[in-house]
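Missing here: one protein chain of the complex. Every other protein chain is in place.
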């Protein structure tokens, strides 16, 4: 199985991005599977060009994009990507789109095809805080998530894909009093287990989402 | 202009629902417009039967459904409804659907066609806390929001429709230490202004969503 | 019974102070009791000069000082004042004391002599969110609270005194996305009931503090 994991470069004035830090520490293999790790620019559309090239070259069976969600306490497995860019801050290319579709004429949203409840449970059982999230926001994270699912819908119907949001790192929070954080080791352990769970099954488990609402 | 506003009956062990309390206090007219106010049962699907009947009878130009979002600090104008029921707690009919589509074969999501940024700004200018929200959850609130937009898409293309989430009332929070609340008078003033803004314009203003992220 | 209630003028860049807004709306009588309402400057030491003059002139039986605690969700009845000024922002006179005693040689802290559990319960029973708080911070609010209790300890042993912190007003939060707020009407109802309870009994009820921890 070929697995592609992506992470963003720092944005919004932060010197690091926890997604990129985690990516660097992720193992290059997971049992019999190879994990390709690719950075993405935190730039609307250019990120999707880079992602599209990587997917067309590597033809992964499983794609997981990872991004920072400052202020969240858990690793969040995202459920749904929406066809909308609405930027509160400029991206790293200086763009601040307001209420623009990502793919004009595309569907309003895509659901992930990952087994998200099984992923959340696997992390919880391992003592790693995790939840299902019903919004990936409207910045570059949601943009890449939507773009990834659009690749599934239009070019790679057998690829499984999704997005995982991770909290600030402790070193970031040392400068943001009052915000929760998660150690990079916990994040890497969580991502590894999430990838392993997603690689190991296609159907999800039938449990209510304890963390939703 | 005919305006239909709905609110849910209490659920989850709460003796009141702030949406229904606000509905009772909402004026029956707004300038030249008549406001019809209808309670909805907090029950998957039955709520949509009641809503569908009301819309087919009243043929409103504007439909705003209102629901409780315990734990939120502001009035939230919802942006997007997703085609999914996932119930952490049973509805008032005892149903707890897990990961079920609301409309099998329906689109993954619908965006509201209300001018939500203009609504948020109008409330903010009047000193009433408000924000855009990118998730209405996966319980009966999102269910009714999706159903409302499905009516727009399939039967009433000229109807404008959306969903507004409101915080707990102070009297509820007196029993939930640590949760934010909003006085029913503030909620009613906010809903009135939101309805007035939605009735008065079809296009939205082009501002970034300060509250998103 | 003579009752003195004080509130601060706005600080920290806020155009209003909810304490002063509530003070303006508070009734001048409460049953047989007269309520004197006095504004205090948000300035270290000068606030205590004004308070001391008022207490020596009016000789109240009950003194309740009221201040803003931005970010809190409930009306907080403060339990303890500490002998320390530590200012994160300048006061309205431009002073930012760091780790200074309020009264050199004074005791490290004073407990209020108000029946705070009875006050919290009275508000809760009336549907107004309230809790006991174990810290009034280290800015001018705690400064005035400590000064008030020092007056009790040194000059007015029969006076009962305490401090009540109140949340932001909705109009303030309309400019602080994500913060909880409370309508001025709810605040005034809560303060009135708190004063009434404090005026009506000297002993407290023996219940654990549900909100502490």
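A few comments on the model shown:
Here the chain labels run A, B and C in written order, and each chain numbers its own residues starting at 1.
What we mean here is this: a residue touches a chain if its C-beta (ideal position, glycine included) is under 8 Å from a C-beta of that chain, and two chains touch if they have at least 3 such contacts.
Because the structure is predicted, anything quoted here is derived from the model rather than measured.
Contacts of the undrawn chain with the visible chains, over the full complex, involve A, C. Residue in contact with the omitted chain (choice from A:7, A:97, A:115 or A:129): A:129. Only one residue from C:48, C:62, C:84 or C:102 touches the chain missing from this view: C:84. With the whole complex as reference, residues 73-74, 123-131, 169-171, 173-175, 177-183, 185-186, 210-211 of chain A touch the missing chain. Residues of chain C in touch with the missing chain: 79-80, 82, 84, 86-88, 96, 98-99, 107-111, 117, 134-135, 137-139, 204, 206-210, 212-213.
As a convention for this text, only the chains that are shown with their structure count from here on.
Our note on geometry: chain A versus chain C, Cα centroid distance of 47 Å, whole angstroms.
Separation between the centroids of chain B and chain C, computed from CA atoms only, is 38 Å.
Centroid to centroid, with C-alpha atoms defining each point, chain A and chain B lie 29 Å apart.
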